[in-house]
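The other protein chains are all here in position, but one chain of the complex has been omitted.
On to chain A.
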Amino acid sequence: MTPDRAGVDTEPFFLGSGADRRFCLFHRPAGTCRGAVLYVPPFAEELNRTRRMAALGARRLAAHGYGVLQIDLLGTGDSAGDFADARWDLWKQDLDTGAAWLRARLDAPLTLWGLRLGALLALDHARTTSVPLAPMLLWQPVAAGSTYLTQFLRLRTANAMLGEDAAAQSGTKALRAALQAGETLEIAGYDLTPALALAIDALPAPDAMMPPVPVHWFEVLGAPGQAPGPAAARVKAAWEAHGTPLHVHAVTGAPFWATTGISTCPTLLDATVGAIEERAHVV
């Protein structure tokens, strides 16, 4: 056991029952509680690929005194429902449920910690929640919902080409039209409904999703000296014009949300703890 995990205790449980059953993992804070963190997971197969990094991050934060709740959203992970039942707004309700559970146990401001599309879900949630928030942590946020949807649709086009399934070989434009016409598409084993797809497609760009608290935005770059993508700079300019600070942290490591095998990015874990600790000292 490394010192970073000393005293961390993880409890898996189901919150609710029947169709409301949501799988949760609670990482109890080691020592005096310094804050509560709600983890907002990424989309579809990215959730699976990043599970190890999410666990490592949650334990690191717990070892530093933060109580962390990971929640599987409706129709994902071990939670009840099929992926086809998932809706963007129901996912936001799940975050409300998770936040309420945390507030009942820990008397501390809530940090939303989102990964990839989960970063956009966290930003969208932060705009409407009545829960008092602490600065947010966003790991490798997707640049825009519509771009992300296009990339997801491309998985189907690529699979169709590999599988020589001529009938399924259509571009993302045709797939979007099918969604518009009310068709559910099976993509990489997931049933993507028009309701969920079009909600993601219609998300405002992060520039326009200004959160009520400062944000730490982390980007993982393949080599030292690379510059973060243009999205971070654009968002920073937009938010800071309205007085919301955005701290961009660039680290070097593997793109763990996209790799075929499980990969981890220790520098991201260090930077995350660094950012949250710095905040604790300032406060």
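Everything that follows uses one rule, which is that contacts are C-beta pairs under 8 Å (C-beta built on N, C-alpha and C of every residue); 3 or more make two chains touch, one makes a residue touch a chain; residues count from 1.
One rule holds in what follows: contacts and distances are computed from a predicted model.
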Absent chain [UniProt protein name; select from "phosphoenolpyruvate--glycerone phosphotransferase", "Hydrolase 1, exosortase A system-associated", "Carbohydrate ABC transporter membrane protein 1 (CUT1 family)" or "Betaine-aldehyde dehydrogenase"]: "Hydrolase 1, exosortase A system-associated"
Which of A:20, A:85, A:191 or A:207 contacts the chain that the document leaves out: A:191
Chain A residues touching the omitted chain (full complex): 1, 5, 10-14, 21, 23, 25, 44-45, 47-49, 51-52, 55, 59, 70, 76-78, 82-83, 159, 163, 186, 188-191, 260-262
